[in-house]
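What follows is a structure written as structure tokens; I'll ask about it next.
A single protein chain has been omitted; all remaining protein chains appear in their positions.
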Amino acid sequence: MKNAMQKIFSWFDERYDVTPIIDFASKKKVPVHRHMIWYYMGGVTLFLFITQVATGILLLFYYRPGADSAYESMRFILTKVNFGWLIRSIHSWSANLMVFFVFVHMFSTFFTRAYQKPRELTWLTGFILLALSLGFGFSGYLLPWNELAFFATKVGTDIAGSVPLIGKPIMAILRGGEDVSGATLTRFYAFHVAMLPAIFTVFVGIHLPFVQRQGMSEPEELAKMGENEKKVMNFFPNFFLRDALLWLIVLNVLLFLAVFYPWDLGFKADPFSPAPAGIRPEWYFMFMFQTLKFIPPHVLVFEGEVVGILLFMLAGLAWALVPFWEIKSKSRGLTHPMTIIGLIALVFIGVMTVLGYIF
Amino acid sequence: MKNKVRCTSWLCILITIITMSLLRAEITEKLRTEDKCLSCHQEMELLPADFQDYDIHLQNGLSCAGCHGGDPSSEDPEIAMSPQKGFIGIPAKKDIPQLCGKCHSKIDFMRTFQPGISTDQVQQYFTSVHGKKLNLGDKKVAECVSCHTAHQIPTVKDARSSVYPLNVPATCNHCHGDQQYMEGYKIPTDQFDKYSRSVHGQNLLEKKDISAPACNDCHGNHGATPPGIASVSHVCGNCHVNNLEFFAASPMAKPYSELEMHACEQCHGYHDVGKTFDEMVGVGEQSVCIACHSEGDKGFQSAVEIYTSVKELVNTLDSAHHKLREVQKRGMDDVDISFLLQEANQTLVYTRTLVHTFDPVKINEKSNEGVVKTREATLLADKEIKDYNFRRRGFGIATIFITILVIALFFKIRFMEKKKGNS
Partner (left out) sequence: MKSDQRVNGSSRRKFLNILIGGGLLGWVGSVLYPIFSYLNPPEIPEANVNSIKAGPASDFPLNQGKILKFGKKPVILIQMNAGEFKAFTATCTHLDCIVQYRQDTKQIWCACHNGVYDTNGRNLSGPPPRPLDEYKVNIINNEIIIINPAS
């Protein structure tokens, strides 16, 4: 067994000089401290993304985009295709879990101030990946062409259309026309299975190597210690095995959710029927939706909705550029201004999301 | 293509309505000013109590003088209402049919208003009990105005009409339900009561289904006579075709006519015909068969067999529907099962209709057909439930594998790090 492995290794090494890579990999170290659990969050997100790609590709074998065939092909997958129900429910749950862990990963890097020099671009590419994930969620949600998805898309693209100046053209590009129709479905399909995966892969292809090259960020206390005092562990095999363990548990959770809480198909979308009561966006958009509801119809001269959207865009931009405007301070823990800002953001999102479901 | 045709006819209808309403408005406007009967009586607020603008005679330009005679151009009541000018005042009851018939029995006149309109109403009326009694001088019996009203007659299709299907039972009941009024005629006055409890009455009066029969659908419109023995089944057979055909070809038909029993009515009633139920067949307490048949005769035996066949299918279907609900509760695919059960339900309807052949063999054949189909559906349902359980079992197995792996990994990590001291 070992001989065979060595033979294969040397075959590749002779041709591609793999040794430096192996060297680098074996030397990779991960700092060990009591907050290291957050180190796993990015990996979990990656695992969920891989699950999405795998189940998504499988779904492609049977899904048929088009106002006349999308819903029916979904029904077909759920009822007639072997394990179709499983693949679909895993895909839907994994999508939600991925967005959840993207947020967890982002907030954990924020609160540990991992965005600081030299990791500014890692943060920026990460933010772009977050936006792309939300795009995945929004575009994928429409694909079953059911009632709830249809109206959620209508409301969502309406909001996009209310951005001043560029709003209307953006809405037209999103919708493939004036209204949400079969054309919208076709282009959301193109976004979801081609454009977004390509762009996402490019940015993951930047984000991950950055992390590999620079290594994991350390908390301040650790950075001050000498090299010999720090506790570290090898990435291979120690951290990697722990990662694998966690990924297996996440997979089991996904399976549990898929079997015991299977995803609904709902009713086929009918553009002519009135919107059903209680349409809501998916939970990851809920906080924005609820905030917009709270803003009064008119703020000074401007339309409330427009003000809300612009505020969110500004907030998003500010968040993306955090490494560049960060308020530096000597305070520790909860008194640090960036921690306060982060907590405000976190609480705001949390409270708005919960309120969205109560009202 | 279809859309284009629909659009055009929609447009046609719209144009017709607008034109007619404009025309009608024109006519009534014209009448109001030029017809002095109308204008005076309106001014003096002496219009008849049931006077309505939507009256179809008024809408078509036939005003007071058209029926009452007189001179509508004169403002002087002595001239306007003079017998010399043909004024007849309020017509006598016995003269009303002829009065209406003056126009309504003339084909070439009526068909200028509506090409296919019938013009035999008066003729029919005099064949009816109402008409015959009117000729003998009866002052209480119904004539044209009793049902149609005098001054508020819209088209029959207008829901305000007293003879619109939904309103027919109430119109007939106005006299026929009044015990005091009907005294001396020696016919019951509970028809409306019974009818409103019947399945026909419920469908018409409560569910507003105007395809359900009202009084005139069985008794006729103008030739209203109680149906005779043979004619009852013919009346029912107009809609319930198969039931009548089966009965007429069954061994019951001859003895019924010999015994002068009314075919459908004997078992189902007439005014109070209720929703049929399976226990009407067989030998149980609610059965109609045991009214004549008793233990030992062939009919009794047939009744038992027929009831058994029907009940077998009913019970099989019941449990199949129960299974379907189980499938639906679990969120599994119910489309094919529902389709099969739809077909099986149809077979049950047919089996119940076949009861009227009183042939246990035929009925059993049909009910078996239904049972087979139902069993097919049940098999599919079982498969779905099995699949549901398989998923949960599969999850259990996958979890076991993953748990083994997780535990093994956990110990591997611990073991590895204890040995190498975490480097």
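To keep things simple, chains are lettered A and B as they appear, and every chain counts its residues starting from 1.
Just so we're on the same page, a residue touches a chain if its C-beta (ideal position, glycine included) is under 8 Å from a C-beta of that chain, and two chains touch if they have at least 3 such contacts.
What you see is a predicted model, and the numbers here were worked out from it, not measured in a lab.
Peer 1: Return the single residue from B:Cys103, B:Met182 or B:Cys239 that touches the missing chain.
Peer 2: Looking across B:Cys103, B:Met182 or B:Cys239, the contact with the absent chain belongs to B:Cys239.
Peer 1: For the chain left off this view, which of A:Leu46, A:Leu86, A:Ile309 or A:Met352 is in contact with it?
Peer 2: A:Leu86
Peer 1: Consider the whole complex, including the chain that is not shown, and state which of A:Ser69, A:Asn96 or A:Thr353 touches that chain.
Peer 2: In the complete complex, the chain left out is touched by residue A:Ser69.
Peer 1: I need the residue numbers on subunit B that touch the omitted chain, in ascending order.
Peer 2: That gives, for subunit B, the contact residues 2, 209, 211-212, 238-242, 335, 338-339, 342-343, 346, 349-350, 353, 397-398, 401-402, 404-405, 408-409, 411-412, 415, 419.
Peer 1: Which parts of subunit A are in contact with the chain that was left out?
Peer 2: So the residues of subunit A touching the missing chain come out as 58, 61, 64, 68-69, 72-73, 75-76, 80-84, 86-87, 248.
Definition applied: only the chains that are shown with their structure count from here on.
Peer 1: Averaging only over C-alpha atoms, locate the centres of subunit A and subunit B and give their separation in whole Å.
Peer 2: The computed centroid separation for subunit A versus subunit B comes out at 60 Å.
Peer 1: Hey, which residues of subunit B end up touching subunit A in the complex?
Peer 2: That would be residues 331-333, 335, 391-392, 394-395, 398-399, 402-403, 405-406, 409-410, 412-413, 416-417, 422-423 of subunit B.
Peer 1: Can you list the subunit A residues touching subunit B in their complex?
Peer 2: Contacts found on subunit A: 78-80, 85-86, 231, 233-234, 237-238, 241-242, 244-245, 248-249, 251-252, 255-256, 259-260, 262.
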